[in-house]
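All protein chains of the complex are present and in place, except for one that has been dropped.
Showing chain A:
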């Protein structure tokens, strides 16, 4: 059974179209990543799927509940950790979790046990009695996710969960996501970081300008762009010329003095290349192996978007 089913999703604000017909299919127990530059419509998608906004057109089913006719059913099945911290700043960590437990009617004892369990699991025991405003960015995000988990939701939406976090906190967050998936939870993750999608996602959809420009497993997406190559670096034009004549399938760059020779970077092909280099008496100063990564895919697919790497850009 699929956890999330979306077809023909559209949303516009006035004349500005944000989502122009999106289809998504998320299998249960998997991590699905929606990847896209700032302003691509990621947050709007999450807000529609989590009942915060109404779509203009299209059908959405979350955990078997139709969004249009049974939003309460959707809300009962999901947990959301938004892009902006959704903790109560004037409450302590423990009180924030307790608030969730109370609103979910877990009962006194079960609620308290769940709060203690989550404080322990997210390493917040020492900070449990402190007001959330005193928390660091990483702690807030951990509390945020812990609050999302109080009700044991089957489907969790994470909207850019690691934006602005330091590397250690990022890895802690990634580990939490892996633990959740291992326990059978479905994760819908938006991110603008390619390595994050590469690390976590079973499937990736690339959203650009309100439409999905690609969809597939990370490996499938990598196959969409030209294969890898070995870059040979030279110190003078004469040597580059000498090499270029002998490796006619290479791509030369006269300014950088490099020659890119196609190859997948495997040990076998490298050995063959090195043998050929010595046989042809080509002596590069340096050699580096380039395998295609999601960056190549992303840049190729979203080439029209100049805002790609403005991390603090307006969305």
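Just so it is clear, a contact is a pair of C-beta atoms (placed from the backbone, for glycine too) under 8 Å apart; a residue touches a chain by one contact, two chains touch by 3 or more; residues count from 1.
We take it that contacts and distances are computed from a predicted model.
> Identify the UniProt protein name of the omitted chain, choosing among "Membrane protein", "Putative murein hydrolase (TIGR00659 family)", "Transport permease protein" or "Cytochrome P450".
"Transport permease protein"
> Of A:86, A:270 or A:300, which residue touches the hidden chain?
A:86
> Of A:6, A:67, A:147 or A:244, which residue touches the hidden chain?
In the complete complex, the chain left out is touched by residue A:147.
> Touching the hidden chain in the full complex, which residues of chain A are there? Just list them.
13-14, 44, 47, 50-54, 72, 75-76, 78-80, 82, 84-91, 95, 99-100, 102-105, 131, 147-148, 151
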